[in-house]
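Below is one structure; the comments refer to it alone.
Of the protein chains in this complex, one is absent; all others appear in place.
Should a chain be cited, it is by its letter among A and B, assigned in written order, with residues numbered from 1 in that chain.
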Amino acid sequence: MARGLALAVALITLVTVGIFATHVWWFPEDISAHGPALDRQFTETFIGTGILFVLAQLGLAFFVWKYRDRGDARKARVLPGGAKWTVVTAFLFVGIEVMVLGMVGQRVWASLYLAGAEPGALQIQVQGEQFAFYFRYPGPDGKFGPVHPEKVDEANENYYGLDREGDADSKDDIVTARLAIPVHRPIELILRAKDVGHSFYVPELRVQQDLVPGMEIPIHFTATKTGRYEIVCTQLCGLGHYNMRAFLEVMPEEAFQKWLREQSSAQ
Amino acid sequence: MAAEMPVEAVHGHKAPEGFISKYIFSYDHKVIGKQYFLLALFSVFVGMVLSWLIRFHLVWPAAHIPGLEKISPTGAAGGVMTPEYYLSLLTLHGTLMIFFVLTTAPQGGFGNYFLPIQIGAEDMAFPLLNMLSFWTAFLALAVLMASFFVTDGPPTSGWTAYPPLSAVGPVAGPGQGMGQTLWVISIAIFCVSSLLGALNFIVTMLDLRTRGMSLMRLPLTCWAWFVTAVLSLLSFSVLFAAGALLLLDRVAGTSFFIPAGLVFNDRVLPHSGGSPLLWQHLFWFFGHPEVYIAIVPGMGIISHVLSCFCRKPILGYRAMTYCLIAIAILSFTVWGHHMFVSGMSPYSAFLFSTATLAITVPAAIKTLNWLGTLWGGKLRLTTAMLFAIGFVSLFVTGGLSGVFLAQPSLDVYLHATYFVVGHFHMVMGVAAIFAIFAGAYFWFPKMFGRMMNESLGKTHFLLTFLGVNCVFMPMHFIGLAGNPRRYSTFVANFLQPLLSVHKFMTIAAFVTGAAQLIFLYNFFRSMRKGPKAPMNPWEATSLEWSIPSPPPFDNFGGRHPVVYRGPYEYGVPGAEKDFLMQDSPEGVTAR
Partner (left out) sequence: MASDEAMGATGVGHPHASPHAAERSGSRMEASLYAISSRKLGMWLFLVSDAITFAALLVAYSYLRVASENWPRPFRFSPSIVNATIMTFVLVTSSVTMVLAVRAAKEGRRRGAAGWLLATMLGGVVFAALHLREWLTLIHEGVRLFQNPWGTPLFGAAFFSLTGLHIAHVCAGVIYLGAVAIGAGRGRVSADAVEISGLYWCFVDLVWMFIFPLVYLMSARMG
């Protein structure tokens, strides 16, 4: 039994590490400016915890096999020095390593959340509702018109509750079901929710943020590669949660301007 | 003298007569412990069936499950699950497993049964409160099960019940009517049960220790139950308050968690002023200590079992107790790591992250001490020992995945993906369950007076150990690929390549679940037909092994044991056998 268990633990450890290390299933390719730092942080954490994982599991397997009672007169031995060594090891290796990982990792977080968007970033509003995302561009005047919850009219596609007749700033606002952005340009998304909590997640973009009713939450990023990517909701919002998604389209600048003009005339 | 007085005079209550007072409304902590086990067994069975339905649906969403339409005519008409039905499955699965299995069996089950015995007492400090705490938990379970059958559908907002979804009522969709309200009521009742139990455990441990049982001679199981009780006392109080506010939002029109301007079906709700984040803060202030409530008793059981079957004292007894206390204190400082991307202040992320990473240290000390106990030991690989070793392996896995989630930068990517699901299942759904199994195999002879079958036990262990790794390790892989959680079907393009992994996990889940039948068969058959158990089949040292199997009504038969030594005196040189029991006066030296 000892051999069987030791083998099982060793096998599980090696298979797991192998699958992780060979990236059988891994992050999708990164398309954001902050992505490489985040991915690097992940890899460092992975190596650090991976070493601990292998040492602990293989150590466990080895001890199970080596110290099994073979029916001989061997006496059990206490670790020389007692728990002093385990405490010291835990503080030094685990403690310091883990804290350093944490400290270094805060930089990515700080760049995402403590610094605001670059001035001149393209501002786009994102609204989550049961069960779709709608996006609003401010139009040529660069201003978002006010939102009137009582004017929301799903059947007539007035998702934001805009009063285009009454509010000057709303006249040129562009509301779409697709999030198109120009590549290599700083973007600021203002996230809001119309009914319950939702979340905005694009794995390739390395961006995730909850949409909280009653709050307008800004996030910022710069996309570095064109293409079409899926936006999915990751905050349980009701029966359609699994189906709540939209598409992020990263385009060259000229294509984006053209798209924006087309959307504008379709309002 | 105490030994000469009739049993009734020294014990707080007379030996009960009659079926009702012996088995139903019993004051005896041993009966109450078994009642908690039955409650947990029922809950884990239902929870496991729900998990099978969940995993089945993920791989075959359009499949017709024969018979399901009879149990749930609205949720699964024609035997095909609706998306909201899937959400209610995962809500009830989480609620049952976390509250009614992991918060009952290790503490209310094993703790109730063995804390008084291990400290040399006849019963808990407040036997009536003990009985009430069980029946309150039973009532909470009944209310929760009732939520399954209401016309509006069972609750669908997850065990975390975030508002506004959980607060605005039926306008938010199916499963948000009476089902959700019953869920809140059930949880509130469960809070009362936990608080009554916690009170009892703390007073018992402080006041009822027999002579010689100083605090530093307590088995680590007792320390674990004590620390867990303190955690429960402090954290369930907060959940109770939060639940009360949520209930008011649902039925009394208040807006504690509901801000202004919410629009459903083109109509603006009349609420205003509330904050969804307030619920998250209150809930997770309870929620994080809760997961330690789920695992700390298990840690105590593992230390206890490992020491016995390595035939050596647990390495670093004092360090182990301090680490339990450190983990408990730190557990109140980390709740925000569930909320990194929730919209709360990003500055707070630094504090929560640092505190979360700091918990690695006492957890690592404990793990290294378990490994250090194995080192140089004389390992007796009984089934209980196998599960204890399995716990260490799984706790390492589960704990290390937490290091990723503790960093907010990485949590930006990993939050709400299957990486999180894999992490918490590893620590709670696997490691904690392994501790329950270790305790079950270890203490079965004492509780029922018979031995379980070791071959069946070892088979059960190996299949389960391999099986849980096959079910839950892949969740980390697909989490890295960005697979979100709580999805009833995988529609997004980027998820399609991952369906094969889901199929693998589903099959593994069914096989692992089936393997539990071996345990059930072994458990119930051995209760009747197992070979009779001696007083101390494992040659263990703590007080429960100094009384008959099963114990008499007042545990020690009228005598009051005197304790002469610590709880893990194994491998003692010069002792007649290779161990010294706690109440054995043999070779007593001043310590």
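Just so we're on the same page, a contact is a pair of C-beta atoms (placed from the backbone, for glycine too) under 8 Å apart; a residue touches a chain by one contact, two chains touch by 3 or more.
Remember, it's a predicted structure, so these values are computed and weren't measured experimentally.
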item	value
Contacts of the hidden chain among displayed chains	B
Touching the absent chain when the full complex is considered, from B:G253, B:P497 or B:P585	B:G253
Sole contact to the chain not displayed, among B:T82, B:S186 or B:T210	B:T210
Of B:L282, B:V468, B:L498 or B:L543, the one touching the omitted chain in the full complex	B:L282
Given B:L245, B:A294 or B:C310, the one touching the chain that is not displayed	B:L245
Residue among B:V31, B:I202 or B:V341 that touches the chain left out of view	B:I202
Chain not shown, touching residues in chain B	2, 8-12, 125-126, 129, 195, 198-200, 202-203, 206-215, 233-234, 236-238, 240-242, 244-245, 248, 252-256, 270-275, 278, 281-282, 285, 560
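As a working rule, only the chains that are shown with their structure count from here on.
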item	value
Chain centre separation in whole Å, for chain B relative to chain A (CA means)	29
Footprint of chain A on chain B - complex, ascending	82-84, 87, 156-158, 162-165, 168, 172-175, 258-266, 268, 274-277, 310-313, 315-316, 318-319, 341-343, 346-347, 349-350, 353-354, 357-358, 360-362, 364-365, 367-369, 371-372, 374-381, 386, 389, 392-393, 396-397, 400-401, 403-404, 406-410, 412-413, 415-417, 458, 462, 465-466, 469, 473, 476-478, 480-482, 484-494, 498, 501, 570-571, 573, 578
In the complex, chain A residues that touch chain B	1-2, 4-5, 8-9, 12, 16, 19-20, 24-28, 37-38, 41-42, 45-46, 48-49, 52-53, 56-57, 59-60, 63-64, 67-69, 74-79, 82-83, 85-87, 89-91, 94-95, 98-99, 101-102, 105-109, 112-114, 129-130, 147, 149-150, 152-155, 161, 194-197, 199, 201, 203, 206-210, 212-215, 217, 230, 232-243, 245
